[in-house]
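Here the complex is missing a single protein chain, while all its other protein chains stay put.
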Amino acid sequence: MFKKKILITMLVMLFLSLTVSGAFAQDTVKIGTLMPLTGGLASYGQFTRNGTLLAQKIINEQGGLLGGKELELVNVDTQTNPQAGVDGAQKLVSVNGINAIVGALSSGVTIPVAESVTVPAEVVLISPSSTSPVLTTLDDNGYVFRTVPSDSLQGVVAGNLAADLNHDSLAIIYVNNDYGQGLNDAVIEQFEERGGEVTASIAFEPNKVSYRSELMEAAEGNPDALLLIAYTDDGGITIIRQALENGFFEEFIFTDGLKAPEITEGVEQYLEGMRGTAPTSMPGGKGPELFTKLYEEEFGEIPPKPYIDTSFDATFVLALAIEKAGSTEGPAIRDALGEVLAEDGMVVNINEWNKAKDLIAAGEKIRYEGASGPVLFNDVGDSMGAIGIWKIEDGNIVNESIEVQ
Amino acid sequence: MTFAGVFSYLVFFLIFAGIYAVMTLALNMQRGFAGLFNIGIAGFWAVGAYTSAIMTKGPSPDHLGGFGMPFIIGLLAAGIISSLLAFLVGIPTIRLREDYLGIATIGIAEIIRLVIKNEAWLTNGVRGISAIPKPLAGSFGSNYNLFFLMIVVLVIALFYYLSEKGINSPWGRILRAIREDEEVVKAVGKNVVRYRMEAFVLGAFMMGVGGGLYAHFTSFISPEAFKPMQATFLVWIMLIIGGSANNFGSIVGAFLTWGIWTGTEFLTGMLPAAYTTQAAAIRVILIGVFLEIILLNRPEGLFGEKKYSSVSTADR
Amino acid sequence: MLKVKSAVKEFSGFRAVDECSFEVEENTITGLIGPNGAGKTTMFNLIAGSLDLDQGEVYFSEQKVNNFAPHQIARLGLARTFQIPKTLKKMTVMENLMLVPSGQSGENLWNSWFNSAKVSKEEEIVEAKAYETLEFLELTHLADEMAVNLSGGQKKLLELGRALMADPELIMLDEPGAGVNPTLLNKIAENILKLKERGKTILLIEHNMDLIMNICDRVIVMNDGKHLVEGTPAEIKRNPRVLEAYLGEKTA
Amino acid sequence: MLRINDIYSGYGEIEIIHGITLNVEQGEIVSIVGPNGSGKSTLLKSIFSLVDIMGGEINYLGSDLTKAATDQMIKKGLSFVPQTDNIFPTLTVAENLELGAYVSRKNLSDRFDLIYNLFPPLVEKRKKKAGTLSGGQRQMVAFGRALVMEPKLLLLDEPTAGLAPMFIDLILEKVEEINKTGVSILMVEQNAKKALAMSDRGYVLAAGEKKYEDSGRGLLENKEVAQLFLGG
């Protein structure tokens, strides 16, 4: 009896899951989003999803796309896990009938999704945050893009920054994933080219309680500064605090994952004047400021997390491409993505969807001044962003200068 | 939602659930038939996946490789290396009390994950191995997944057949007898440790092959895929829900549980965006509650233990 | 056949078996008796390898078998039963017996999978042998019954059957008569005698003196872990030290 | 004070005791003897509900014990010393004794004094872990723990099992001493002769049934009883 009940419950749930998610399927343009809402990256997924929702709102408020169709976003929780992520992506493609995907966050999910789901199904995928160099060389028939620069780009700038700050020696502590690894390699190469010495390069496991022994190892040989490659939530803040508390380091250089006022809370006086790098907008663009304003109107204070802006941009440029293609077919969207954006195109800001539509209708190319800076793809689908240098002043983060690629 | 769409998702779903079913069958061999408590499935899964990937890929500067072996050899190697690992783990631990073996295996699985993460020369570390060849890729067009499903079903069928045949044979008779009373088996001259070890190694072989299937299907593996929750405990939940010591129940348990695990996604999809994080948490809570209800009400699983026998009574 | 020399086994300071020596002749029935706690079952476990000797030696068929693993000694031709019958509960009576014969090629998984012909041929032989054993024990009607459903006495018989299936040289029976009704007891006694006729050697622990007196060729009495006296049943019955041992009067 | 009336008990589906009636009067030492496997220990365990009771009843000081909770039995003055595993090995001797006072802690020090007087060797071992003691000393600890409960009736399951001969006499002497302080005793004992010699009454069991019942002396002189042990 009990067995029967359980079996029936399970089947009903299975059925519901298949139908409910695909039930409201009329006349909309659907984009799937693959964001982690549970698991290791849960604290990012919620906000990156907000980024996509903001883009959806702007587009729908300004009349939708493809002649008035609404943009519909369908999200699947990847659980920060490839097994669940790949399954979710296939559900988006097959059951929900989405036309393109924004996501996933970590390369560990993005790549298997691309290889086993979206590329074979000819669905365009734009990752807002996967920085792995593997994505560049993926045999993807051009269906995989990203709105975040490959980590090698930022690494060069960070390496230069360290040298420019007259540091002769540098210790690096990086988060042990593909993002951290990539940046670390690039920084070492650049810094050593500039004549500096990297005294230690130490990977750390995220979410551990103590990083004192890593710090101690890094501090050996008295390097001039610590270059920290981490996210705020997986140990970055803990490392900064423990480094300060124990007097291991006084000089820091940060990367984009730490570009957040959160890192200075309670330790303002120690971090005053420290610098960091992060992908940013080209000179003249006002995307980031505008984005912060719009986000805060919609969701309240913008959290100091990366990739919210790139998620917004990914959604926006997908919409641009669909509008340009005049179709929701994967190959058409793919081709349109390459055509619609140009460095010397007409400027479109992030709240100017109507203007964009008009320009596309007029056959103009667009220079999209995105939330994370101008979005341009090179021929392998990587974003050709710019890297900015930021600085902590009075406990706040201010942009200092921009290094164009 | 089109029929074709649902069908293609269904195929996809079945591939994934099928890979889990391979794991569950393997665990059933270890746990259900031999009473071995392995909570390091993730380790064997990872070793299988990486072995097959390294064996079959062409040369790559990022990690060990360049053997370019065919798919089948990759799978076999995955099974063999995974069994070898089981053998080494088993030597010191298989004699111990069952929960000691469990804690040892979970420790080994975590060590394996750390090695994969940090020994980049071997595994490309955290960046993972990409472009793992799919067997006969490009030959079936849009029906490729259907073809892959066939492979998975074939593997399940093979393992099911071998497992059933094994457990109903004199070999299985000894294994079942060990579970009933070890002393008796020793007293009639059977080497209990040897049979335990064989079941452990055989289960690990199946897990390795399952790992290989996973690697070739997703074409990309990285340490992220082999965390204890999704790669070990989920398999246990499947086995317990389906019913330990029952091969058929194990398979059904895998399909149903994977259905619930991914299927309850609709909960998240239905709620307003502001609540999605909460919904995701609630979903996992519900899965937990569901598991507890089953454990409290039906600890032997949906199908319970099956009666296996080496003797057919018909001919007497 | 079996020779025990100065065997010693201690449990946290207490000598359960204390310098005990005895021999069992081939093709005899030897009874091992003694009051509770005399060390009889411990002695059985030492011989069968379930426990390791602290001192002393055990020879089986001229071979020193000190501290062999149980399965190794079993393979040399020693079968045993347990005081409280141990059966494989959720397996049929038939399977309980078919488990026993050693060297079955089907015990190798590879053969079970890929050499079905050979395995099933052997299985037929083993099955026939098991059936024969059941006939000998007059249990054929229970062949397909789960062992858990057997009565206490039937379990005793099944244990005996399991010992027979091994084709042993020496059978060690731990209280074959305990908890068995008189009819069944006679049957067990008969069976033991029949086994002797077939050339087997039997060593049994028993408290039922009738059984001991009726079937044993020799009786060894143990007390306090030591070999107390030894002789024919009649001699033992008359020996005052035995009675004292049983009623607890210690010889000073 | 204790009346066991037509009790049937055993483990799970296996019935071992087939309808035994037995009683113990205030101040008596009563022994249960019989060959191995006759069900002596099972009978004793039935009193403390440590085996499954299938029929009959157990009455103690006028109230039904068959369904009583263990701590209630202890409060009423019943205590039990199992044959094996009867001490807590990782606890010290003093702690073992103290646990005997778990249910009631009145006059604790008097009770301890009594135990240490009865078993002087325990005094210096007080702080030692019980698991490190010799067999005889362990038995003293077990007795001590049971006596701290201030029993009116002490149940002993083969108190001399596995002890060296010199300890056997000692322990049995102690049993008599304990009895003299007013504690009734019901014990299962393998050393039938010694046990019966010191008992007011005795019962002889065989195959889960009561075969003889008489004064200790009477049973000792009974030829049939002697025969039962060597086969009749």
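Just a few scattered comments:
We just call them A, B, C and D in the order they show up, numbering each chain from 1.
The rule we apply is simple: a contact is a pair of C-beta atoms (placed from the backbone, for glycine too) under 8 Å apart; a residue touches a chain by one contact, two chains touch by 3 or more.
As a convention for this text, contacts and distances are computed from a predicted model.
The chain that is not shown carries the UniProt protein name "Neutral amino acid ABC transporter membrane protein", picked from "NADH-quinone oxidoreductase subunit A", "Neutral amino acid ABC transporter membrane protein", "Peptide/nickel transport system permease protein" or "Heme exporter protein D". Remark: the absent chain touches shown chains A, B, D in the intact complex. Considering D:Leu2, D:Ile58, D:Ile74 or D:Ile171, the position touching the chain not shown turns out to be D:Ile74 (whole complex).
The chain that is not drawn here is touched, among residues A:Ile202, A:Leu290 or A:Met384, by A:Ile202. The omitted chain makes contact with just one of the residues A:Ile237, A:Ala278 or A:Ala332: A:Ile237.
Of the listed residues B:Val188, B:Ile240 or B:Ile260, the one in contact with the hidden chain in the full complex is B:Ile240. Contact with the chain not shown here comes from a single listed residue; of D:Glu98, D:Asp169 or D:Asp200, that residue is D:Glu98.
In the full complex, the hidden chain is touched by subunit D at residues 48, 50, 70-71, 74-75, 80, 82, 85-91, 95, 98-100, 102-103, 105, 131, 145, 149.
Where subunit A meets the missing chain, the touching residues are 38, 40, 42-43, 46, 176, 202-205, 207-210, 212-214, 216-217, 220, 232-233, 237-238, 241-242, 244-247, 265-267, 270, 303.
Not every partner is drawn; the one left out touches subunit B at residues 31, 37, 92-93, 96-100, 102-104, 106-108, 110-111, 114, 117-118, 229, 233, 236-237, 240, 277-278, 281-282, 284-285, 287-289, 291-292, 295-296, 299.
Note that only the chains that are shown with their structure count from here on.
Relative to the whole-protein C-alpha centroid, the nearest chain centroid is that of B.
Averaging C-alpha coordinates per chain places the centre of subunit C 32 Å away from that of subunit D. As a whole-number value, the distance joining the C-alpha centres of subunit B and subunit D reads 54 Å.
Taken as a contact graph, the chains are arranged in an open line, each linked only to its neighbours along the path. All chain pairs in contact, by the document's touch criterion: A-B, B-C, C-D. Listing the residues of subunit D that touch subunit C in their complex gives 14, 35-37, 134-135, 158, 161-165, 168, 189-195, 207, 226, 229-232. Note for the complex: subunit B touches subunit C at residues 162, 165-166, 169-174, 176-177, 180-181, 183-192, 198, 202, 307, 309-311, 313, 316. Residues 1-2, 5-9, 12-13, 16, 117-118, 120, 125-128, 130-131, 142, 144-145, 214, 217-225, 227, 229-231, 256, 259-266, 268-270, 273, 276-277, 279-281, 283-284, 294, 297-298, 302-303 of subunit B are the ones touching subunit A in the complex.
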